[in-house]
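What follows is a set of notes on a single structure, which appears directly below.
Only one protein chain is missing from this complex, and each of the others stays in its spot.
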Amino acid sequence: MNDKFEPNIVAFLCNWCSYAGADLAGTSRIQYPANLNIIRVMCTGRVNPLFVLNAFQQGADGVLVSGCHPGDCHYMEGNYYARRRFTLMRELLEYVGVDPRRFHMSWVSASEGAKWKEVVEEVVENAKAVGPFDQFRRNKINW
Amino acid sequence: MRENGNPYKPHVASIEDAWYETYGDRAIKTFKVVFDDEEIKESWEHRPGQCAMIGLPGVGESMISISSSPTEGKFLRFSVMRMGKVTQALHELEPGDKITVRGPYGNSFPVDEWKGKKIITIGGGIGQAPLRPIIEYVKANRADYEDLTIIYGSRTSGDLCFKGELEEVTSTDDVSCHLSIDVEEENWQHYVGFVPSLLMEVNPSPENAIAITCGPPIMIRFVLENLKKLNFEDEQIYTTLENRMKCGIGKCGRCNAGNLYVCKDGPVFNYATLKQVPESFA
Amino acid sequence: MVDLDKLRTVAKETVSRDDVKYLIGWSQGTFGYRVSPHFVKTPQEVDSLTFSPLCSNNLATYLTLTEKLPVPRGEEPDTRKVALMVKGCDSRAVVQQLIEQGITREQVYIIGCPCQGVVDLQKVDEKLGEGVEPAQASWENGQISFQLPDGKTEAFPREDVLADKCITCRYPNPVLSDILLWDEVEVWGSDDYEDVKELDSKSPEEKWAFWQDKFSSCIRCYSCRNVCPMCYCEDCILDRLNPTWMFRSNNVVENTAFQVARAFHLAGRCIECGECERVCPVDIPLMKINRKLYKEVREKYEFEPGLDPESKPLQASYRPDDEEDFIL
Amino acid sequence: MESLKLSKEKLGDFVSKLTDKELLVPQKEGEALKFAPLAGEDMPELDYENTSVPPKNAVFPHTETMLQFELGKMDMQVAAGDEKEKVLLGVRPCDARAMVIIDNLFTWDVDDPYYVDKREKSTVVGLACHEPCSNCFCTSVGGGPASTEGLDVLLTDLGDSYLVQPLSEKGEVLCQAGADVLEKASDADIQGAEKAHEEAANKISRHIDTAGIPENLPSLWEHELWEEVSRSCLGCGICTFLCPPCHCFDMQDEVEGFEGRRCRTWDSCMFSEYTMHASGHNPRHSRRERTRNRINHKYSYYVDKFDVIACVGCGRCINLCPVNIDILDILSKVREAL
Partner (left out) sequence: MNNKPRIGVYVCHCGINIAKTVEIDPVTEYASQLPNVKVARNYSYMCSDPGQLLIREDIEKEGLNRIVVASCSPRMHELTFRKTLAEAGLNPYFLEMANIREQCSWVHEDVEEATAKARKLVASSVAKARLLEPLEEKEVDVEPATLVIGGGIAGIQAALDIANAGFKVYMVEKTPSVGGTMAQLDKTFPTLDCSACILTPKMVDVASHPNIELMTYSQVEEITGYVGNFEVKVRKKARYIDMEKCTGCGICAEECRLKNRIPSEFDVGVGKRSAVYLPFPQAVPAKYTVDPERCLFLTRGKCGESPKCADACPSQAFDFEQADEMVEFKVGAVIVATGFDVFDASRKPEYGYADYDNVLTALEMERLVSASGPTGGKIVLGKGDEAYTPKDIAFIKCVGSRDESVGNEYCSRGCCMYTAKLAHLVHEKIPDANVRIYYMDVRAFGKGFEEFYDRVRREGVRYIRGNPSEIFKRGDKLVIKVEDTLTAKALEDEVDLVVLAVGLEPRKDVREIIDLLRLSQSGDRFFLEAHPKLAPVDTATDGVYLAGCAQGPKDIPDTVAQAKGAASSALILLSSGKVKVQAQIAIVNEATCRSCGYCVEICPYGAIEMVEANRMGHIVSVARVNEALCKGCGACVAGCFSGSIQQKSFKDAQILPQLAVLGVK
């Protein structure tokens, strides 16, 4: 693959665990790749699986949804719903030929700054390995 | 082929002035706009009753009646009620901002034919917008016409469009203006009730008169009934239709009422014509 | 078995009831082996009702599709029951609608028609050609026999002409009904989702190519959506403008997004009636995508939609121990 | 103009002469037949019943960018048109007639530049029908299996060759380009073709007498037949999207990042949003009104405006309507009611 390729990744983080975990990575000055564009939501339960489709259409090469570990959801159940929804969405995307390395979900708690780095690295590496996702990009359509 | 005279390509115009006519969920805001291109500004011609597609790139376009009369000057006025995507975006605009305009579209009121006649306008809510240019036109060519009677009503006094203007008009001698609101309000000097009943109250004589009505479909229906009670002939009654339209030039298909294309055969219709079309008041 | 006299008698009784608005069944179509949905309001109209291997239409759609015309002020809306003829698959649509409260049990009178499978008209066309004269078909001992316009009959083994969904059908008997018209039929089908597995085993590139080829021909007529008994949003987000999820533009990217989104919205809700695929004018194999999710839902969550009116919707429930092997 | 002949073997050679143009021929996509650009060395395959998607796509595509702009800027640029001219090969006479029918609308009063541009840049090579489909009724609405309206060239299958009849200037030009592979047609060829045309016309099995319908259709406005024939309608876009003379469209602004375009897309009078006013009021609020409008529009309003029925009898809406709503059935009910 092209070494120069820097994937564009959209990450949806829940406010209470993963966003806080990413903040912790910051306060601990843990370094990780700069490919992520983070959108904060209150809970992974808020993340509509159709956002993933839309993100790809709008130019993302990969998407990450990250929230609290099961049982730790600030709203008790939000991440359980998210898990079900994204399990299905992921299966579906894979089935229509979207490489599974383009979509990830993770549980990162507020204390897991180090895990956040690992997650980011894995997501970025995966997206790099599959390359740009031009086929699903709107502005690549020849009008 | 595509470039020259492409009817879909709009002109750019600047908003010189903008103000709210009414407030609330479905506020009405009036814009006074002037074309940026001098040439267009000079060559643009429209007649009372015509409308234009105004829009914003990235949002879309809406068909809006030109609510100013050509006699008022080299500018256009649009009074826009906030309804959906486009009108909402338009409401955000302020003097200095720009919009796109294409048109003018549709037929117009046969103001020449009407010379020497009494003119009665009967409007409801935003329906006063297409009637305003006739009023202004008649006022500007006062000698050509007999009495001008304005009948206009809305739900509350806060929903009356062009209220200041209309209240001023009352004081001039040869124009009579009758305003109404649906339900009683404090400090309201005028009629209380629906427009069709106000019409009966005013009781205009059909003799040498032309009645023009515009407003919500249900109001139009009752106004027509009442005009008939007042012995107006079909030919003396005009109305405008506002079906949904996208292209404005008779291509996109949706605005038809029976075999009439509102964008080209209308929006102004004589009741005699309209009566033939069962779909028009559905 | 299929007893048209019984069907008509029951229909007659049903439409005569005061609490029934109308009955929806099937009748002979205008040409070839077509059948049309038939709305019966008076006992006189029951004679054209029929039930045969041609009755593919899932009439449950009409329970939610019926337009609610504005009720003039002062008048009461007609809230009487709609009587509905259902096959096994159709009944599951009704059940799923009940689960989702799209309708209530009081609103519908269900007339169950145990079914031996309906035909795929394309398969029939290939064998017999599409005729103009209205013609009929019936089940006969594991075969389906067609009455040709010239009076002759021709029969084929069931497997040759049945719709794919019927070959794998596991619920040929209505799962819920107020009255069953005849004895339940024996379940013949089983489903191992071979077609899904086969596609699933391909590489992402192959799958992408496969679907892009299919989706590119979608003309966005929304027939698949409109015919679907589970697609009953009055204002579908897939063509709503504000916010815009998908452009109206017809190109493979927007089409893909449309199809994936629709399939997702049907996960755990699609009852495999196959109507979407049947109606698609450009023959996109929509069931292949619906069945994928059906399979996943069945395997992962031991859930099948449209069976138990008391069950909770799949996407509105969870189990703390749901599978999560892909989560980092 | 002189009739010519093209041996089927040489069809490929003929096509290869047209490389400066984009060649659209019927092709299978999945199960669906539609006109699509011919790829590379592929041979055109003309042995088919009519395509399920009509060739109107080529002149009136489902989606077309009209204007382009940068977000935040006011001036809008007219989108560039196709560079290459097109040749549509194997168009059935009904579909070609349909183009003539929509020409009326798109050039009514003002020209629609996008349509006219595409229309002018395409040459339509028709193929006379030998085996009309079971639901064709072109002969009832002013067409026929060998109608030449809207065609630049008509091909008639003569077994191992085609009779090639240039019908317009564009057609002539096209034949000249392929002159090396074309032969002169004999009288026998021409007679054979005529006979085939006649036989085909006789094979059409569905008919409707349209006399009096255009004038009187609106008088059935409140007739119960509309309710009856529309009850099972799904309100989908099949019957209109696939109808060759249907031409309605929607216009939308689509923004991507900071770039935008105003484009038009097919719209259908059978969709409920089609006439919905912003206020929520809908003049055609149910499928009864919409079905009534569809039939009235085709068989009365259009006739009123342009003196031609906006239906070419191709039978697509009959074949493909998922719930067997059959325009001929509706028309025969209309007949009864008149």
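Annotations
For reference, chains read A, B, C and D in written order, and residue numbers begin at 1 within each chain.
Following the convention adopted for this analysis, a residue touches a chain if its C-beta (ideal position, glycine included) is under 8 Å from a C-beta of that chain, and two chains touch if they have at least 3 such contacts.
These numbers were taken from a predicted model, which means no experiment stands behind them.
For the chain that does not appear, the touching partners among the shown chains are A, B, C, D. Note that of C:5, C:150, C:194 or C:235, the residue touching the chain absent from this view is C:235. Checked against the full complex, the one of C:81, C:214, C:265 or C:278 touching the unshown chain is C:265. Mapped onto chain D, contacts with the missing chain fall at residues 71-72, 255-258. Residues of chain A in contact with the chain left out of this view: 8, 10, 15, 19-20, 22-23, 25-27, 29-34, 36-43, 45-49, 51, 54-55, 58-60, 71, 74-78, 81-82, 85, 137. Take chain C: the residues that touch the chain left off the picture are 68-73, 75, 77, 79, 100-102, 232-237, 240, 242-245, 265, 312-313, 315-317, 320.
The working rule: only the chains that are shown with their structure count from here on.
A separation of 49 Å divides the Cα centre of chain B from that of chain C.
Chain A and chain C have centres, each the mean of its CA atoms, that are 36 Å apart.
Across the assembly, chain B contributes residues 84 that each touch 2 or more other chains.
Shown for chain C are the residues that touch two or more other chains, namely 241, 247, 249, 251. Residues 29-32, 34-39, 57, 61-62, 65, 67, 69-70, 122, 130-132, 213-214, 216-217, 219-223, 225-227, 239, 241, 244, 247-251, 275, 278-279, 281-285 of chain C touch chain D in their complex.
Partner chain C is touched in their complex by these residues of chain D: 29-32, 34, 52-53, 62-63, 133-135, 205-206, 231-232, 234-238, 241-242, 250, 252, 254, 263, 265-266, 268, 271-273, 285-287, 318-320, 322-326, 328-329. By the touch criterion stated above, chain B contacts chain D in their complex at residues 1-3, 5-10, 12, 57-61, 83-84, 87, 98, 100, 217, 242-244, 246-247, 249-254, 256-259, 264, 277-279, 282.
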